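Contents: one structure, followed by commentary.
Note that one protein chain is taken out, while the other chains of the complex remain in position.
Entry: subunit A
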Amino acid sequence: MDLSAINPVLLIASLMVAATPILLAGIGELVVERAGVLNLGVEGMMITGAICGFAIAVNTGSPALGFVAAAGGGALLSLLFALLTQYALANQVASGLALTLFGLGLSSLLGQGYVGIKPPPTDRLDIPVLTDLPVVGRILFGHDLMVYFGIALVALVWAFLKYTRAGLILRAVGESHDAAHALGYKVKRIRVMAIMFGGACAGLGGAYISLVRVPQWTEGMTAGAGWIALALVVFASWKPWRVLIGAYLFGGVTVLQLNLQAAGLAIPVEYLSMSPYLITILVLVIMSADKSRAPASLGRIFHASQ
């Protein structure tokens, strides 16, 4: 075994890349759940975003347009969920699971002509001097824009929920939709918007996998990332910064265990492969032991009866 082959700088830089898909999907789902909706279709929206982004990027040659299309695709698919749960009053758990299955099927249909193609490369940030700094340059200033966008989005969501009136209303809707309705807030409209935001974020996360992290298109390539994002939100106690910590932890252990495998560590590969899941869940369970709890109306169907 040769641990010296592992470069800590590259390790940190690549964990940020590995964490970005679940970070984006997780922060979107956090907003959805704070509005009181449980959308289990994250996986389906991610893979739909992955193929939409991939296809548009390949056809236009622009990764930026690809990401925009991915957000649009995810949001569009989530609109289906919104219609089912907010207007047809369908069960949220069943609708979410259906959305995942539908998304997986739809994406393999859309992606039939794109197997084996390489997408246009997404540029990394390259700031003269700063990017060339030793150690910090590669970690802080050497990523593609989506990595920074993910971090900025966490900060924005945190500030939105904590300091803005719209954020307060969103939390109120998630706490008690009946009380919010009695005060005259448009529960359904607010929830539909939150669901679409969650869909767009999941789509971006998916496209990040197909355009940057892998980068190519294969069926079912999100491989459970959506489920990790869902678990992340719960174990993060619905707090934005904890989603970031959890995502980086998961990304970090994933990258580390790959490095350890390459270095020939004498532990069976299966144990190393399961380690990111185990460690992330363990740490977040310990963190979530405080008093915070789920939004009170989470997963409940709202119907404005007289």
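What to note about this one:
In the analysis below, contacts are C-beta pairs under 8 Å (C-beta built on N, C-alpha and C of every residue); 3 or more make two chains touch, one makes a residue touch a chain; residues count from 1.
The rule is short, and it goes like this: contacts and distances are computed from a predicted model.
One chain of the assembly is not displayed; among "ABC transporter", "Molybdopterin synthase sulfur carrier subunit", "Stage 0 sporulation protein KD" or "Intermembrane transport protein PqiB", its UniProt protein name is "ABC transporter". Although one chain is not drawn, the whole complex shows that of A:79, A:139, A:169 or A:214 it is A:169 that touches it.
Considering the full assembly, A:296 is the residue among A:10, A:152 or A:296 that touches the omitted chain. Here one chain is not drawn; of A:156, A:183 or A:223, the residue touching it is A:183. Across the interface with the omitted chain, subunit A contributes residues 165, 168-169, 171-172, 175-176, 178-180, 182-185, 293, 295-296, 306.
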